[in-house]
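Removed from the display is one protein chain of the complex; every other protein chain stays in position.
All chains are identified by letter, namely A, B and C, in their written order; residue positions are counted from 1 within each chain.
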Amino acid sequence: MDGPDNKGLIYHVTGVLFRHNLNIIRNDEYVSPDGQFFMRTEFEGELDKEALMTELQNTLPQGINLRINPKKKKNIVVFVTKEHHCLGELLIRYTFNELDADILAVVSNYNYLQPLVSKFGIPFHYISHELKTRDEHEDAILRTLSIYQPEYLVLAKYMRVLTPAFVKHYPNRIVNIHHSFLPAFIGASPYRQAHDRGVKIIGATAHFVNNDLDEGPIIAQNVKEVDHRHTAIDMATEGKDVEKIVLSQALKLVFNDRVFIHRNRTIIL
Amino acid sequence: MDGPDNKGLIYHVTGVLFRHNLNIIRNDEYVSPDGQFFMRTEFEGELDKEALMTELQNTLPQGINLRINPKKKKNIVVFVTKEHHCLGELLIRYTFNELDADILAVVSNYNYLQPLVSKFGIPFHYISHELKTRDEHEDAILRTLSIYQPEYLVLAKYMRVLTPAFVKHYPNRIVNIHHSFLPAFIGASPYRQAHDRGVKIIGATAHFVNNDLDEGPIIAQNVKEVDHRHTAIDMATEGKDVEKIVLSQALKLVFNDRVFIHRNRTIIL
Amino acid sequence: MDGPDNKGLIYHVTGVLFRHNLNIIRNDEYVSPDGQFFMRTEFEGELDKEALMTELQNTLPQGINLRINPKKKKNIVVFVTKEHHCLGELLIRYTFNELDADILAVVSNYNYLQPLVSKFGIPFHYISHELKTRDEHEDAILRTLSIYQPEYLVLAKYMRVLTPAFVKHYPNRIVNIHHSFLPAFIGASPYRQAHDRGVKIIGATAHFVNNDLDEGPIIAQNVKEVDHRHTAIDMATEGKDVEKIVLSQALKLVFNDRVFIHRNRTIIL
Partner (left out) sequence: MDGPDNKGLIYHVTGVLFRHNLNIIRNDEYVSPDGQFFMRTEFEGELDKEALMTELQNTLPQGINLRINPKKKKNIVVFVTKEHHCLGELLIRYTFNELDADILAVVSNYNYLQPLVSKFGIPFHYISHELKTRDEHEDAILRTLSIYQPEYLVLAKYMRVLTPAFVKHYPNRIVNIHHSFLPAFIGASPYRQAHDRGVKIIGATAHFVNNDLDEGPIIAQNVKEVDHRHTAIDMATEGKDVEKIVLSQALKLVFNDRVFIHRNRTIIL
């Protein structure tokens, strides 16, 4: 739940759960400096979801958003271009039931990674952007997605910018991995930029995609030390290990419904 | 508060606070796998502490421990031997009001650091252990402490083992910094041990002191990379930066009443 | 090269290379406090290996060990038990030519990971330890290895201790990943031990295997923060990401001939 802060919010919610004989396993809340209240309550027990929702709505002040999510895997489609490291990580985790999600399909604007995906028995859709306008290409992708109705799109090194028209179909439901420690090195060739600036640490950022390139709410970041011996290519190679781990960590948080968005920031409870 | 887990604990506590018109700023709770409940609630408002405590006790099941602590600086005494880095850190932080504690005095079994302490106008008690039995030495220290009545003792590289008889005067109120990533390299000369083992990472551990040497509940740890070029002395030099930062981080948690102890583990809320 | 330190060693070696018209790309050396000299020289050019070796031997004092290795992939066999994360990492890297090694085969005492390995077209040898003595089991493995003649064995979460008799067939050529920050938590169930000790950081260690369990020279280590919410199982899950990355980093160093061993420590040049 989230909404304007108010005295007694925790009390009211936990009271309803108590009367429904539900047991709270974990409860985390946060009040932002601008007065917004966020709470994630994990509970177990015999659940009448509709009755619970009604009583919560009646008890809480107006303006509070409530969501009751069962603990279950999310359905996702993964987007890639030519790099395999994030995709490989997701495929292995999925195969061994460690992803908290089912990969319904992989979409790519190249067919380069088809052999890898086919090893794991997952549909691979090669939708080239060549000879198509940007709109035609995105329309083709949207038609493919309509088959799968995924809850989330994961851009696992998908190297094309999505238009606002596309993104608005999946509001706060597209997760991207960017190969820099944002907001440093926005845009193309971040490792080249990082090398030329002579940084001593490189990083990666998993974030939601919104209309502005590389500007969406950050979910997770991590870094790795480099030195003058690293060429831009070495940095890219080293950075892959960071990218794939950061993406996996971010997805774990998202797929477990632990991420709230407030303005352009994430709150992780 | 902490005690056996039970349905409705959050509800009951937040209800009492709500009726007392107190506003919850932050609420964190944790239930351990063995069924113990821990909660730290930060609130503000007009407080009748006695009435609040009575009502909480009447509302909550038996066996729950309650503490209501005002937000205030702790009174501490710092123990040192010859190394200055942790002491210097604490003195600078204290001078600029960043320690969440008042340093009432410094106690040392050497007079080596007296010049540093005197710069900051803090009493320095040189209590040599020479020509004294261990009991006589600790008795002399306890007599000095009785002047100051500190709430916490901070062992900022105090290189003598305290006896159980001494420790029992300050249960869970003595914080030590150990110069290794515990439980690796317990005991003397951890950097020598670390060097001989050829580790690639060194660390430091801040922990409560109990009866067993280096075995008390861990509050904070941190690490730093080293390589084959580091001699044991180099490791000790590098390690000092980690030690002083880890000690400060641990003290910040302890002095803000954020650390619970359960069996031999800390729960930080 | 390595051997007792002596004035002029760098001069003599670089002189021979200069006269052979070879260009030094990278030169790193280290002298240990106990007077041992180590140098790794990367060079390029038209090479008469035999003549070069002869001249180097004639120029250098006795007692210096020289090795001239071409830059080429190593041949390896990977050992696993039931956990897939390190194996998956190695398979993906191998598939995309990022491992600096060819995986000739995978050996396991369970058949659990056969489906994963077969996706990548690599021979999988299921050699159960059941109904066999330890010697019989190791003999069976050695017979299998004799087919492949690997240069290195990689224990990618192989959960059985190898006997000294086995290890002596591959001196300093077996790399293991241990799921703790050695020397903390030697032996079985390190995450269980780490949880019970209440550590705030977990780690993983890649090391050469010698006769003493978990006591061989350390090649690489890395760590990850945990808190009181992590059960031993959570720690194991989080630890897997560290384990697989540390193992890959160590193998990259080993397969590029960058690791020297001196006493029980590695020197990485």
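Following the convention adopted for this analysis, contacts are C-beta pairs under 8 Å (C-beta built on N, C-alpha and C of every residue); 3 or more make two chains touch, one makes a residue touch a chain.
Computed from a predicted structure; not experimentally measured.
Undergrad: Pick out which of B:116, B:140 or B:213 touches the chain that's been left out of the picture.
TA: B:116
Undergrad: Among A:8, A:88, A:150 or A:203, exactly one should touch the missing chain; which is it?
TA: Counting the whole complex, the residue in contact with the absent chain is A:203.
Undergrad: Provide the residue numbers of subunit C that touch the chain removed from this figure.
TA: 7-8, 10-11, 14-15, 17-18, 21, 23-31, 225
Undergrad: Take the complete complex as the reference. Which residues in subunit B touch the chain that isn't displayed?
TA: 84-85, 88-89, 92, 95-96, 98, 116, 119-120, 237, 241, 245, 248
Undergrad: Name every residue on subunit A in touch with the hidden partner chain.
TA: 30, 32-33, 181-185, 196-201, 203, 217-223, 227-229, 231, 264-268
Here is the rule we go by: only the chains that are shown with their structure count from here on.
Undergrad: Out of every possible chain pairing, which has the most C-beta contacts?
TA: Chains B-C share more contact pairs than any other pair.
Undergrad: Using mean CA coordinates as chain centres, what's the gap between subunit A and subunit B in Å?
TA: For subunit A versus subunit B, the centre distance works out to 38 Å.
Undergrad: Could you put a whole-Å number on the gap between the CA centroids of subunit B and subunit C?
TA: Centre-to-centre distance between subunit B and subunit C: 40 Å.
Undergrad: Which subunit C residues touch at least two other chains?
TA: none
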